[in-house]
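A single protein chain has been removed from this complex, and every other one stays in its place.
Labels run A and B following the written order; every chain starts at residue 1.
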Amino acid sequence: MTRLTGVLLAIVGGLAVLSLLVGPAGFGPGQALGALVTGRGEAVTLVMREIRLPRTILAILVGASLGMSGAALQGYLRNPLAEPGLIGISSSAALAAVVALQTGLASAFALALPLSALTGAFFAVGLVFALAGPRGGSLIVILAGIAISALATALLSLTLNLSPNPFAVSETVFWLMGSLADRSFAHVGLALPFMAAGWLCLALTKRGLDALTLGEDAAGALGLPLARLRVLVIGGTALCVGAATAVAGAIGFVGLVVPHILRPFVQSRPGALLLASALGGAAIVLAADIAVRLVLPDRDLKLGVVMAFVGAPLFLHLIWKTRAALA
Amino acid sequence: MSVLSLSDLSVSRGRREVVRKVSFNAEAGEFIGLLGPNGAGKTSLFRAVLGLLPHRGQSSLSSMAARDRALHAAWAPQAREIAWPIAVETLVMLGRLPHLAAGAHPSVRDHEAVADALARMELEALAKRPATGLSGGEQARALLARVLAQDTPLILADEPIAGLDPAHQISTMVAFRDLAAEGRTLIVSLHDLGLAARYCTRMIVLSDGELAADGTPDQVLTSDILARVFGIRAYVAETEHGLVVQPEAVLSPVERP
Partner (left out) sequence: MTTKQRPDAGKSHGRSTSAFAPKCTALWLAALLSLGVTLAEAETPTRVVSMNLCTDQLAMMLAAPGQLISVSSIAHDPFTSPMHIEAQAYPTNYGSAEEIFLLAPDLVLAGSYSNPTTIAMLRRLRLRVEQIDLVEDLSQVATRLREVGEILDRTAEAEAAVDVFEARLEELRAPVPGGPLTAFYYPNGYTLGTETLSHEILSAAGIPHLAERLGRAFSGRLALEELVMADPAMIITSDPYPAASRSEEILRHPAMRRLTEPHGAFVAGNEWICGTPHVLAALEELAHERAARQ
């Protein structure tokens, strides 16, 4: 284990404890953690084990998935602007999830919701890759992303507008901005198997992404199976982003901000960035979810809003830096 | 046994056949200059030989499994791509990927190979620098060091000295000659006929996708081939330092055979 991994794990651990302690129900940290571990105090235990614990776990899972997907996409496309939220993968996953919910498919069998969302994500990644070609030129990737995002967002709004459920109509903002409020272990169980499969796929791309630093031809001549690498990146990203979006909505910028911050710490090695970004993603989503509970505790502030405050300026900065390549 | 053998290798791009029935064998210790004007099919030939392009005919390399091929032949593409600001030594270490078992960390042997490659390309001083921050020529040498670190019997390089300053052009050719002297085989595409004549042990000339000549430099660099394939007239002389070739003039179409 490298020092960076140790430091990131410590940060994630610290934020996870903090996340367990933050909530509107006023009881002390000792009582909270005591109830979590020992089960003493019926109401406190219920709050800790059924409300705060699944929320904290889900923040870690969603953050790790989005961070790792961002690192993998950037490594594969050799483009620091690639990010699941920005290139329409998250909104496509959200659209597919909403369609599954509104058509009743999601209630037909439990896994229909994440399966549907990952199908949506899969199509979006595939489309971006097909449009961007082997070397993901910044301009093409971003333009393809804008088009896919716009279409997915419009169809998502349309689907919700047509819903016979009056509450669904106003939920566009949840699906496009994401929230972890009042998620339960049912959601953890729904997402975890898919995310784990996604992490495995992406972990297997480590060498391939390193070799791709030299371009497709050189990587191919180094014995890297490029077709397999492509399948792993598409599949892994779709699994991760699909599962995360199905339970938490589309949370943007995680996959952009985290690899960007951590790249210098791994000496820019795209393979090493995968694990670091998974941990960094978990940390940043935990922090954002703590922030939404502290800033406006009774408003269910959306996670995507907080992430956009951090991510959008950084995105502009990156565009500024790569403007020569974009022109 | 030959290090590489090709028989009747052909490549089509769209409807056009860019490489037509090329056959030759390469032996250990040969430094082969692959010559030919722009568009003669040199890059397509390289990529087909490596199995990166679909082709007809036989290449002893492309029929190997990917990992075995990477242990047998290293390839320096013409496009010098370095996507991320990784350190030069990290870049060179990428050449060791085929030698590493899945999940394994580089061994002492790998670090030695990297150090050796850096030394041959005179890059020791730049080892810790981000590769993207180097000059174009330095990047080219770093990428060649990566190829050398792969430590293969066969090295293929597509215009490796284009863009280098004269000193580094010569030192790179010397490094290649030394590698050949150690028993490795190099096939290197070049446009500098003078350097090719001086250092290569053998020349293969491609013209319009076909093998136009194959032999020692003095066999190949005849005024007939220079005129027919390259459309030039050159001063060619045997000196005490070896063969000297100096292109002199472009021939008008009527002057070409």
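Going forward, contacts are C-beta pairs under 8 Å (C-beta built on N, C-alpha and C of every residue); 3 or more make two chains touch, one makes a residue touch a chain.
The structure displayed is predicted, hence computed values, not measured ones.
K.L.:
Which of the visible chains would the unseen chain be in contact with across the whole complex?
P.N.:
A
K.L.:
Touching the left-out chain: which of A:V7, A:A43, A:A110 or A:V295?
P.N.:
Here the residue in touch with the unshown chain is A:A43.
K.L.:
Residue-wise, where is subunit A in contact with the chain that is not depicted?
P.N.:
Residues of subunit A in contact with the hidden chain: 23-25, 27, 42-44, 46-47, 50-52, 101-102, 104, 106-107, 163-171, 174, 182, 184-186, 297-300.
Note that in this section only the chains that are shown with their structure count from here on.
K.L.:
So the centre of each chain is just the mean of its C-alpha atoms; given that, what is the distance between subunit A and subunit B in Å?
P.N.:
Comparing mean C-alpha positions, subunit B is 44 Å from subunit A.
K.L.:
Under the touch definition given earlier, write down the residues of subunit B that touch subunit A in their complex.
P.N.:
Result: residues 47, 50, 52, 66-67, 69-71, 73-77, 79, 81-87, 90-91, 94-95, 97-98, 102, 130, 143, 146, 150 of subunit B touch subunit A.
K.L.:
Taking the touch rule as given, give the residues of subunit A at its contact with subunit B in the complex, in rising order.
P.N.:
Spelled out, the residues of subunit A in touch with subunit B are 78, 207, 210-215, 217-218, 220-225, 263, 267-270.
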